[in-house]
Structure formats: structure tokens, C-alpha cells
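The other protein chains are all here in position, but one chain of the complex has been omitted.
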Amino acid sequence: MKLPGTACIAFLMLCACAANAQVDAVDVEEVLSMADARADSVPPAPPRDLSARDHIGDNDSGDRISVSWTLSPDDGGGEADVLGYLVMRSEAPDARGDTVGVVPAGTTRLVDDTAVPRTPYYYHVQAVDSVNLSEPATFGPVEGRSSFWQPRRTSVFVLMAVFFAMVITFTQLAQKGASLFIRRIPGLNAIEEAVGRATEMGRPVLYVPGIGEIDNIMTIASLTILSHVAKITARYETPLIVPTARAVVMSAAEEVVKEAYAEAGHPDAYNPDNIRYLSDAQFAFAAAVNGIMLREKPAANLYLGAFWAESLLLAETGFEAGAIQVAGTAMVSQLPFFVTACDFTLMGEELYAASAYLSREPKLMGSLKGSDWMKALSIALMAAGIIANIVGWTAFVAWFETQ
Amino acid sequence: MAELFWTTVGAILTLSIYSFLYKDNPFYKFAEHLVVGVSAGYYLVIYYWNYIDPNVATPIFLLRVGDESIGFMSGQWWMAFIPGLLGILLYARFFPKIAWVGRWPLGIYVGGYAGLGISPVMQARVIRQLGANGLPLAGVDDPMAGMTNFALGIVIFAVTTYLFVVKRSIGAGNKIARVGAIVLAAVIGYAGYVVLTLLSNAGVVSMTNILLVIGLLGTLSYFFFSMRHRGILGGLARIGIIFLMVGFGASFGYTVMSRISLLIGRVGFLLHDWLHLVD
Amino acid sequence: MRREIPLAITFLIGIFMLVDFFVPHYRVSGLAEEMKQWGTIVIAASILLGVGNLIRVHSHKIRRKSEGWQYSLATLAIMAVMVGFGGPWGTIEEGSPFNWMFLNMQVPLQSTMFSLLAFFIASAAYRAFRLRSAEAALLLIAAIIVMLGRVPIGQWMTRGLPEKATLPWLTETIMAYPNMAAFRGILMGAALGVMAMGLRVILGIERSYLGGEK
Partner (left out) sequence: MDGRSLFDKILKIDRRWIFLLVGIAVVIPFFLPLGLPVVVTPPVQSLFDEVDRLPPNSQPLLMSIDYAPATLPELEPMSLAILRHAFERDVNVAVMTLHPAGYGLAERALLQAAEEYGMVYGEDYVFLGFQPGVSAVILSLGVNIRNVFPEDAYGTSLSQIPMMEGIRNFDDVPLAVTLAGWSAAEAWIYYAVEPYGQRVAAGVTAVMATDYYPYLGAGQLVGLLGGMRGAAEYEALIEHPDQGWRGMDSQSIIHMLIILLIVVGNVAYFVTGRKKKLVSQG
């Protein structure tokens, strides 16, 4: 049993993993034969000039400390048998503490990214040959400090601030009475027509707010539109069925619909059994909604919110059941299916714009205007990026490389 | 034996769902109600044992987090108590007097995630996408590129305008002629593409880059809400629609394969795992 | 008061979470992490609301003996069985009855529902892909090219042509460029919609999700 050889390989592998570096095949062979040739009993000399300081970098939450040293005299010179360095960390100067990492020979630096912020540490580094550890070099105390700003995200912040400023400005302008034009969104009128048709036929309206959780902004947009739809159905006393896949969305939908019915002056027409939680499981939900479509025969199916693969299951069944269908989602992957299977589809931003459009509230209209300006700015930035790329103005491009 | 029993259960349920393709029937109804019941039970159990029990119930009542003991009313205890309380507040809506308190957890949850979502969206969906699109239009190192580039631009422009013209002039007239013209436009586009790819590699690069830039410009223009779609904006928005339609068609066609794979998987389950008809 | 408090909470939490993205300080990110955890707990706690609704709706059906009430009975029964199995005999550990029910009932039912899409995608294509207009023509042509380019038989049809003229290559090009450009446009537009909506939520302008506004 050649223990040194095995230990050496294990160590090298450790190095490779720790430093994520690539091991040169030739070196491995060489070292292996070397370790086999003589039983080394002389420990290498320790590394020198050890120092450690708070690492300053991106996303610096104070958990990183950079440790550096000068190579052991036996690394590259002397006995030339150093395989790597073992870095340890402790909270007291004389304890050895925990292993932070192992790096291959020739390395003089290691960033410890597991430090607890604002805790003083001592670092100990030892050189390792195939069998022995050197005396440790020790440095400390040093502590990691957090920074309050993430510099690589400045561009995100600036653009966001600009965007918010535009939205708020236009919102205030709108409130002061500036009239803002909003183009017609075809799918939206279709919603009212669909509800109207269901009323004529004396059949219910099905409103599916997607299967997103309530933290999904699409779901929130959908609830806003639901409030509008509920007001219409309340007025005509058309039953409104809202199947949901999330309990919180169900409870929010209950509040929204109840409130809308009260506002429309028909609180008694509200039927709590029509706001239903079906299942968190995607296809169990789809199966149950399909059942509703075939058995309760809604004349209008509205799918607004976040949808995944169930989109086409719902839309095809709804079509077969003869309902007029309006969909709206910002899920790019599902838009093709809604576009092909439904009568009208609100695409992407149209879903968000819908709530503003329906309410005609100046506050909401203002934010649409802000979004439009942001789009214009984005186009301008894209043009600038293209020019910058052609003329080689890298600083501009680099500023947008966020982390 | 148990294996065969459960496979048969799975197979019968599978067939029950497929019977829906013919029409709604008691088997489908049963399978549908079954899966709703099973999944409700499943999530109830999983949510309790995986979230509530380790993060709320155990710390608050048994004063433990994982294997560690914590003090009553210590920092960690509060970190379990607050969300637990929020969870309970959800149920305040059943008591009319305090129903308004039930909105707090929702406010915290939605507000928190709204804030959490904004910046990453700005970063990943706006800035990154812009960056990916801020391409040098021509392969700058290649002098040939500039020329091919120009030629490509002309071809694309010609094809798209051609589509417009066809649409406008023939209008509701002869459908077959209209479709023929569209197909012709597509063929011309394809032929031009083939010729140019054969000319130079830089040609491909610059053409694809132009496609990306014009496409993004067009689609973004389509989403302008506060201006009428006339003139330049109208033209760009129409280009946008063209790109949207090509994108939707392509994605639709691209998805067919994965959906069929799913069906093959289920048919394999029935024929192989259950009936052992094929190997 | 009753309306202001939740809105104030929304505002404060929203701003805090917004700021968290830019501030790497450990106290900020630590608290933010903790609060994200709260979110999942609130959601987990809400499941009882959903199940309660499910029980209410189905028991109404059973009590009224309305059409198909027997199926409602099945739903409630199987749910009770599932919950009964879930506690004492382990949850998702392999070999537990709970896991058996999950693997042999929920999984096949869900994946079969998913596979219905193979049929629906065919019927949707048949019905919707008509040359009604120039836009519809583009949709159709793109779909056909990509469908052909994805399968060996399409590859076979253009064999022998230069590589960049074959259907698979064309498919990749369509997916990577026109398709990508369009989807980027949708994504960017939608992102602005998300941000504007998020801002409105934080500022309390958008509050329909809270139900009663008055």
C-alpha cells in the first residue's frame, strides 16, 4: 500500500477542487514518482509575509477576507517539493481553527468568503509537501466589513430612478388635468363584449386569474381587471366563476369580487361558492377548470394573468365548449398558444396597461406615459450601445455590465 | 403484486383522462375530482411539515430551530413568531370585527415582493437585454462586412415593404393572389438569405444583428400606448407585428416536439410498463 | 386608519426590499433574507384557506345533492385519506403510503393531463393556421418551417443543400433572431409594466388586491 502516493493524489484533488484549477497531468505523474521514490521526512519551510485584510469588491456584505503570503522557500526553490498551502482560520491567535481552503503550489492568495462580518479572525497558513505540514504562519486579527453600496449595480439604480421619476411626473401631470391619450387596446373591448354576450345568453362568465402566486405582478394586474369585470357582471347579475390555483389569490379574489358587487349595488348577487380554490398542482387545476367549462358552460372565458403549459389545455377546451375567449399574459412562452386559440389576446405589457386603461384613472394613465418614455429611452440607449460598440467606446458599454 | 396493482391504478387513471378527448364522461369526472383531492391533501401535508412545522411550530412551542435550542422571546424566537402571527392574521377575515387586520399579511407579502421584483427586472429584462442587443451592426474587422451588410439591409427592407404593399394594394381582392405574393416574398427572403450566407460569414453575422435590432425596435414600438400608431411609429409597429407573428409561429412549431415526447412517454407507460406489449 | 396601516406597511416593506438589491451590507441582506422566509410561511399558512374553500364548495354540493355530488364526495374522501397518511407514516420518504399515493395517483394524472397537449396542439394548429391575412401567413410559414426543421424528415428534405440553407439551420436562425428579437421586445415592454405596477403597489395607488378600497 503506497500511502504517500494516495495522500498526494487526494491532496492534489483537494487543491483542484478548492481552487477550481486544472491539474496538469505531467505534474501529477512526476510528483507521484517523486513521492514514491523517497519517504520525505523533512517538513517544508513555512510561507512568509502573511497578511490578511478585508476584501473589497462587488456585492460586499463583509463576508470576504483576502489572505496573501509569499511562497515558501521550498516552493519552486530549495527542496522544491511543496504541493500547496493549507489555510486555516480561528477566532483566537493560538488556536488552529477551521480549514478555509487549500490552494496549489505557486499560489500566494486566497479569498475567504465564509467569514462572519465584523468578527475578528486569525489566519494560519501552512505549506504542505507529500507527507508533511510546515510550521504555520499566523496573521491577525482582521475582520470583514460590509459596504453600503453595490457599485456594479449603479446603472440599474440610475435607470430605475429615471423611470420612477418619469412615472411620478406624468402621474402628477395627469392629476392636474393634463389630458393623456392612450391608444385603443383591441383585446380590452373584447372583454366587455364577451361579458355582454354571456349576459345575453344567460350563461356565466369564467375568469381565470392564472396560476401565479399573488407576488407575481401579473396576478395583481389580473385582480385589477377582475374588479372591473366583476362590476359589469354584478350590474347584469351574470354569474362570475373565478377558479384559482393559489389560496391567497383565492382570498384576494373573494375580497375584490365582493367589493365590486357591493359597489355596483348588488351585494346580494355575490355567490361565495363561485370563487374557488381548486389546486396548487398545475394540471390538477387545469383538469378542474376544464370540468367547469364543460359542465357549467360559461359563455365567456377570460384568462388573464400568469400561465404556463396549461394555457393551451384551457383555451382549446374553452373553444370546443363554444365560449368566446379573451386571454392576456406576459408569459412569452405561452403567448403563441393564446394567440392561436383565443379570440383576443392581450400581449405582454398590454396586460399591465389594461388596468390603467379600464379604470381611466389619471394616476394610472400617467404611469403608462412614463413607461412609454422609458421605452423611448431604451431605444436611444440601444442605439448608443451600437454606436459605442462600433467606435470602441468600451467605458459606456462596461457601465451597463451589471452584476 | 403491489407493483402491478399500483401500475394498474396509474393506467386506469391515465385512460380516464384520455377518455376526455372523446367527451366529458364519468371516468374523467372521477379522475379530475380525484386529482384535486389528492393534490389538496398533498399540499396541506407538505406545507405543514416542510414549512410550518420546522420554521414556526417547533421554534415557537418547542423552542428549537433544527437541533439547536433557542430562548423564549429571543431574537430567533421572534423571527419565527412574527411570520406565524402573520399567517394567523390571514384568517382574521372570518371575524368581521377584525377583518381589516387580515390585510396586513397581504400588504407585507405583496409589498415585499413588489419591491423585491423591481430591480432584478430592470437588470435582467431591460439592461441585460439591451446589452445583448447593443451589437456592432457590421463585423467591424471585416471590410467585406460593410458591403454585405448594406445589401442585406436592402433585401430585408425590400421583403418587408413588399409585404406591406401586397397587403395594402391587393387588400380584400383576390385571396389566392395575395397568399401567392406572401409566399413569394418568403421565398425571395429565403433565397436572398441563402445567397448572402454563401457570400461571407460576416454577412450572416451582420444580417442576424440587423434582424435583432430592427425586430426589437419594431416590437418595442408596437407597445407604445400613448401615441397614435401613425407615420414612422405606425410603420415600426407594423414591423413589430411581423416579428411578433414570426416569433409566435416559430415558438408554436418549436414546442410541438416536446409535447409529443410527453405523449410518447405516456403511451410507453401504457404499452410497456403496464401491458408489457412492447419492449 | 384601517386602510392606511396596510398601505404604510406595504410602502415600508416594499422600499426596504427594493433597497436590498443595491446594498450588500450584511444587516440589510440578513433581514431581507429573513423576510423572504416570512413570505413562504405566509403562503404555506394560507393553504388552509384554500382547502377550507374546497371543503365548503364541495360540501355545499353534497348537501344540496346538486348534479355530480358523488364526485365531490370522492374529492373530500381522497383528501382526507391523503392528509391521514401524511402525518404519522411519513411524507415524501420513499415507501410511505403518502408517497405511494402521490407517485401513483397524482403523478400519472398530472403527466397525462400535460400530454393532452400533444392532441390540442394539433387541433389548435389545424383550426388557427389559416391564411386570413399577411400576419397569419407569417405565423403559418414560420411554424411550418420550424416544425419541418425539428424532425429528421425535414432534415432529409433539404439534404445535399449547403448547410446554411437546410431546414434545421433555418429553424435555428429563426429561433435565434426574429423570434429572439420579438420576445426581447415583449420582455422589455412587460418589464416596464412590472416595474410601473410594482411602483404603484408600493405607493399604494394600486390596491385592488387588498379588496375593499373604501
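Should a chain be cited, it is by its letter among A, B and C, assigned in written order, with residues numbered from 1 in that chain.
One rule holds for everything that comes next: a residue touches a chain if its C-beta (ideal position, glycine included) is under 8 Å from a C-beta of that chain, and two chains touch if they have at least 3 such contacts.
Everything quoted here is computed from the prediction, not taken from an experiment.
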| item | value |
| --- | --- |
| Omitted-chain contact residue, chosen from B:Ile88, B:Val187 or B:Met257 | B:Met257 |
| Contacting the left-out chain in the complete assembly, out of C:Ile144, C:Ala165 or C:Ile205 | C:Ile144 |
| Hidden partner chain, touching residue among C:Ile5, C:Leu73 or C:Leu131 | C:Leu131 |
| Residues from chain C at the interface with the omitted partner, ascending | 118-119, 121-123, 125-127, 129-131, 140, 143-144, 147-148, 150-156, 159, 172 |
| Interface residues of chain B (partner: the chain not displayed) | 21-22, 175-176, 179, 256-257, 260-261, 263-265, 267-268, 271, 277-278 |
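Rule of thumb we're sticking to: only the chains that are shown with their structure count from here on.
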| item | value |
| --- | --- |
| Chain whose Cα centroid lies at the greatest distance from that of chain B | A |
| Distance from the mean Cα position of chain B to that of chain A, given in whole angstrom | 14 |
| Length of the line joining the C-alpha centres of chain B and chain C, rounded to whole Å | 8 |
| Set of chain A residues in contact with two or more other chains | 153, 156-157, 160, 163, 214-215, 217, 220, 248, 251-252, 255, 278, 280-281, 283-284, 287, 295, 335, 337, 339-340, 347-349, 353, 368, 371, 375, 378 |
| Two or more partner chains touched - positions in chain B | 17, 20, 29, 31-32, 35-36, 38-40, 42-43, 90, 106, 109-110, 112-114, 117-119, 122, 126, 130, 133, 213, 216, 220, 223, 244, 247-249, 251-252, 255 |
| Of chain A, residues touching chain B in the complex | 153, 155-157, 159-160, 163, 180-183, 185, 214-215, 217, 220, 248, 251-252, 255, 278-281, 283-284, 287-288, 290-291, 294-295, 333, 335-337, 339-340, 347-350, 353, 368-369, 371-372, 375, 378-379, 381-382, 384-386, 388-390, 397, 400-402 |
| Chain C-facing residues of chain B, complex | 6-7, 9-11, 13-14, 17-18, 20-21, 29-52, 55-56, 79, 82-84, 86-88, 90-91, 100, 103-122, 125-126, 129-130, 132-133, 163, 166-167, 175, 178-179, 182-183, 186, 190, 193-194, 197-198, 204, 208, 211-216, 218-220, 222-223, 240-257, 259-260, 262-263, 265-266, 269 |
| Touch list for chain B against partner chain A, complex | 17, 20, 24, 28-29, 31-32, 35-36, 38-40, 42-43, 90, 93, 106, 109-110, 112-114, 117-119, 122-123, 126-128, 130-131, 133-138, 140, 213, 216-217, 220, 223-229, 244, 247-249, 251-252, 255 |
